[in-house]
Every structure is written in structure tokens, then in C-alpha cells.
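I have a structure here, written as C-alpha cells, and I will follow up with some questions on it.
For this depiction, one protein chain was excluded, whereas all remaining protein chains were kept in their positions.
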Amino acid sequence: MTPILFTQIDGKSANYWAMLGWLGAFAAAALGATWYMEHNGHWVTGMNNQIVWGTPHVFALFLIVAASGALNVASISSVFGRVIYKPLARLSTLLALALLAGGLMVLVLDLGRPDRLIVAMTKYNFKSIFAWNIFLYNGFFVIVGIYMWMMMERRMNRYIKIVGLIAFIWRLALTTGTGSIFGFLVARQAYDAAIMAPMFIVMSFSFGLAIFLLVLMFSYKATERPLGDATLRTLKNLLGVFVTAVLYFVIVQHLTNLYAPEHHGIEAFILRDGGIYTAIFWIGQIAIGGLAPLALLYHPATGKKRTMIALAAAMVIIGGLAQLYVIVIGGQAFPLSIFPGYDVSSNFYDGVVASYTPSLPEVMLGLGGFATAFLIVAVALRALPFLPVTLADGDVDPHYEVPESESI
Amino acid sequence: MTIDAAKRRLLASGAAVAGVAIASGVTLIAPATARKAGEAASDKVRWGLLIDSNKCDTGCDECVIACKTENGWQGHERPTTDPQWIRKVHLKDNKTGATHSLPVMCQHCENPPCVDVCPTGASMQRADGIVLVDRHTCIGCRYCMMACPYKARSFVHEDVTGQKPHMPRGKGTVESCTLCVHRIDVGGTPACVEACTKKAGKEAMIFGDLNDPSSDIAKELSKHVTTRLRADLGLEPGVHYRGF
Partner (left out) sequence: MNRLKVILGILFMAGTVFAVSSALAEQSTVPLPSPAKAYKGTQCVEPADVMRREHMTFLNHQRDETVRDGVRGKKYSLQQCIDCHATADPEIMAGKVRTLKPFCAECHSYAAVKIDCFACHNPTTPLDKTSDVDLNKMIASHLNEAGDSQ
């Protein structure tokens, strides 16, 4: 098998610069939105004392979860030895770092005191899963950075397996930590469940791979490099598996809750009575994010068409945002159960479903996270050799046996 | 009343008690329980409240007004984002129609979930049991607000001006009932307790040291069974209730 040749993209076309311009504009708009929110105070956003985490957090969590999942492709090649993923490993590490950077940017810029970020990075309350997350996110940058370097530096190739294993374990810890942000909260009916952590892990597999697939297809189309069916087929089948797994976890979570009368309130809210949240759950998360992509990916009529695969991946992303919207905002909208069994009212919105409308600054901040992530990817692809020259079927041999002497 | 008038004259003439600058508004002083200057809070003490909500009127919110005045948190006609340290909650049994009302504030739990989740340790529990936000370290992430089962905390959504000297507060940090630490540390009682006794005349709220068997609150707690909000969560709140 010929060694894989990685090259930079040309990045000279007008389209490339136009894309950079648009991404830069959205990133700049996010910074502007941040200034507006920070200068006036958060009262100008849709977030309030009832819904304390809003649209920025939905986007940030999506990006962070997807970042961990985007590393999957590299992990499968390094840790599990699947050869067909090996050419994709560099792009996988790049995407992981870029998505995490974008997500963290949104998270940090929404803080009430973003100027105190250095406090957050130096004073840790290690009982807090949030503190662990800050530690894990920073470590992720370092470890995946080293992982990426070892792939690109030929003399270091022999260490890929061990660093890949460390990176794999680290990202499992990271995503467990992210899911536990909600799983550890005793206060709210929608959270406080051990299933949140593994569910987030599986969500990360699904969202990360969906974004990876779209970035791969787009960059190969835009640079007119061949992308063979074998690679695409493997990735899309894997995406189907992950989407199914997410649906499984969602079913288990809700079935378990439905068994306990204590949780009937929140279940009725999400599944039937929650208005916008119910709609987003069934239409956004289940239909668009789960059932429709599965149909597109596995149906013989659509499963082989590239546009359908790309559409399925895009739907998974929309479904993922919907899922996080229901978790983050729907979970907060449902009133706290301070006095179980009674009707409660006060001038602090006790006992009522909280209302929330995403505001423009929040949405711009969230979109800016995506824009920053893709901007990083676009610039990096031009600066360093991340993309294989060809992923055509003839050049990517799925049946090649890796000799024992060459550890990948 | 004359004793109190004499004490207020003492305060008005600028004299300080125990050599410590007094915050304005402290009108009830029991010097014997004030800590000495330079002395840290001790874990031998656990401050708590006993609220007999049988005595609470639906229409009475003197505790809320007193807290607002004492600590300087005012609304901006934006009820969804305005600060909220204490509120009156109205209950209704929807099968029988019976109603009840009671004040809810930070419950100053012994195992506070807000302290566990704070990434920087800004949400803290003082040695004497009072749960506070160290606003110097708070980054405004609002995770503690997600974690509190009582919705006790609020986020400062706008610039603040005209702060009380003893209660600095500012935009971008989270805040909640401090059990009037600035009063307690010089031997006083929280503003809400004082207002309930003096202004509303109801004496529904008792403040004291839960660990001291000779304190009023400990004696009341040994006489009557009390409830605590969401006791099932095992947080061991320092605020006890009677009446529901």
C-alpha cells in the first residue's frame, strides 16, 4: 500500500476567501454580541433568574460534545487499529480542537464576569464537576495537540498508539464530565440521573461524526479531491449506529422516568404538555434528529447518494441542537418541586413554567462559536497538511493487513 | 422602647460597639454575642432560623421589604431578572382549597449543593454554617443557580449603584440571602427577623444558634416538631418551618 500523502489546500480561490470573510464576520458578530451583553448586563438577553442558561449554552454544549466525538475517527484508527480511518485521523484531531475552541469561546464569553477567566483557571473547587471540566478541557487541548503533532512528525509516529489511547480515555472522561454537569444536579426533575453521562458520550459520537462527515465531504468537494465510496460508506454506517444508540438512551431515560410517579410531571411536560419544548422534542430531536436520518442513511434508495448522506448528517446536527435545547432550557423551564403536592405561586415565578425567548445577542454568540470553529479549520487546512491528497477507493484499501512491525 | 431609644442615640452619636464600625441600620445590638475584632467565625456555632408560618399573613411581606432596605437590592421593573433574596410563597392544596403562605430564602444548608458545584469555590459555607457567595471569586457562571433546589439565588443582570456600605454588590455575580452576616457578626439579628417582630408584630421568625441548647431557637425546636423544605434531599437546611 502506498503511504498516504497529505497536502495543504491551496486556499487561493475567491470562494475560499469569501468563506473566510463570512466566517470572520460571524465570529466578529459574536464578539460584538458579547460586548453588548457584558456592557449592559444580562438583562438584555433572554436569560433570566428562571432560565439561567440559554441559547449560548445550547450551542456551547453542542460544540463541546461534538468536539469530543470528532476525535472518535482518530481514536478508531489509533486505538482500535481500523486502517480505513487512518487517513482521516489528522483532520479528526483538527476538528476536535477547533470545535472545542469554538464551544469554550461561547461558554466563556457568556460568563457574568468573563474578565475573571484566569480565576476560573487557577482556583479549582475539585468537588465541582464544572471545575473538573475546565481542567479536562484544557488538558484536551494539550493532549490532542500532542497527538496531532505525533501524527504529523514522522519520527513520532510510533507513539501514536499510546497517545491515542490517552486521548481516547481523556475524552471519555471529558464527555462524562459534561453530561454530569446535569447528572449531578439534585435540584431539578429533568436532571439528577446517572444516565446523563453515558448519554452524552453517545451523543458526542453521533454529533461529532456528523460534523466530521460534513466537513470531509465539503472540503473534498471544494478542493476537488477524490473521496471514495468505501470511506463514505463506512462513515455513514457508523453514523447510523450512533444515531440509533442515542435514540436508545433517550428511550431508556424516558421509560425509566415514566415508571416513577415522582417524575410524571416532568415527563408530561416534555412529552405532551410543554408546548414549544414538546414540539422541539418530537419534531426536532426524535424525527429530524433520529428517525429521518436513520431512514436516509439505511434505505437502499438514499443510502448511497452523497446528497442524502450529507442531508442526514445535517439533520443529526439540527436534532442535536434540539436535544440540547430540550435538556438545557426545557429542563429549567419546568418549575422546581419545592412543595410537592401543592399549587405554588409567588412573585419569583415559583410553580409556573418559566418562559424563555432566545434573544439576538445570544443566537449571534452561539453561531459565532460555529463560525470560529470552522474558521480555525479553514485556516489550518491551508497552513498545514491535514487532508490526504486522495481518498479514492483504489487508494484506500480496506483489506490491507497491518503487519505486526508497523504499529499505527 | 426606651432602652432601644437609648441604644439608637448611642449609635447616632457615632459610637461604635466593640471597636468595630457598625453598618448603618443596625438598631438591635446584643454586645454579648458579638465576636471580638479579629476573631474568625467558629464551627461551634450553627446559625439557623425557625419560621412559624402559621403566623404568616398572605398579604404580609415585611420580611421582604426589610431585606430590600437593609441590603439595598431594588428591582428595575423587570421581574424576570430583578434580584430576589427572599420572597413570600403562597401554597394551595388543590384538592381542599386550603391556602398558606411563608417566606422562602436561602436555606443555609449543611450540605449545600450550590457550594459543591461552584467551579471556583466562590459559593462557600462559612464555619458557622452561613452559605455565602464570595463575589471576589464569582465568575458569574450561574451553575449554583441551577443547583439550588430552593431557587434561592439570583444573578445581578445590570450595573448596580447606591450600594449599602455593608453590602457591596455588582453586575455579573450571583447573590442570595446572607443571613445578614454583617449584623450577626456584631451580635445583631437578621433584618427580616427584626422586621417580623417589630414592624409586623407577628414574631413568626426566630433566629439563633442551633448548636446552643439554651438559645430560644433550640428550645423551640425541642418543643415542636418542625419541617424543612425538601428534607428528602438530605441537605440539612438551617431554616426550619412550622405550619405546613
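The chains carry the letters A and B, assigned in the order they are written, with residues numbered from 1 in each.
Simple rule for what comes next: a residue touches a chain if its C-beta (ideal position, glycine included) is under 8 Å from a C-beta of that chain, and two chains touch if they have at least 3 such contacts.
Since the model is a prediction, treat every value here as computed from it, not as a measurement.
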Chains shown that the absent chain touches, full complex: B
Contact residue for the chain not shown (choose from B:Lys55, B:His100 or B:Arg169): B:Arg169
Listed residues B:Ala66, B:Cys180 or B:Ile206, member touching the removed chain: B:Ala66
Where the unshown chain meets subunit B, residue by residue: 1, 4-5, 8-9, 11-14, 18-21, 23-25, 27, 35-41, 65-66, 69-70, 124, 126-128, 132, 134-136, 159-166, 168-171, 173, 181, 185-186, 194-195, 198-199, 201
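As a working rule, only the chains that are shown with their structure count from here on.
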Subunit A-subunit B separation of Cα centroids, rounded to whole Å: 41
Of all residues in subunit B, those that touch subunit A in their complex: 76, 78-82, 84, 87-94, 104, 113, 115-121, 137-143, 145-151, 154-159, 171-174, 229-230, 233, 244
Touching residues (chain side subunit A, partner subunit B) in the complex: 38, 40-43, 48-50, 52-53, 111-114, 116-117, 119-120, 123-125, 127-131, 133-134, 181, 184-188, 332, 336-339, 341-350
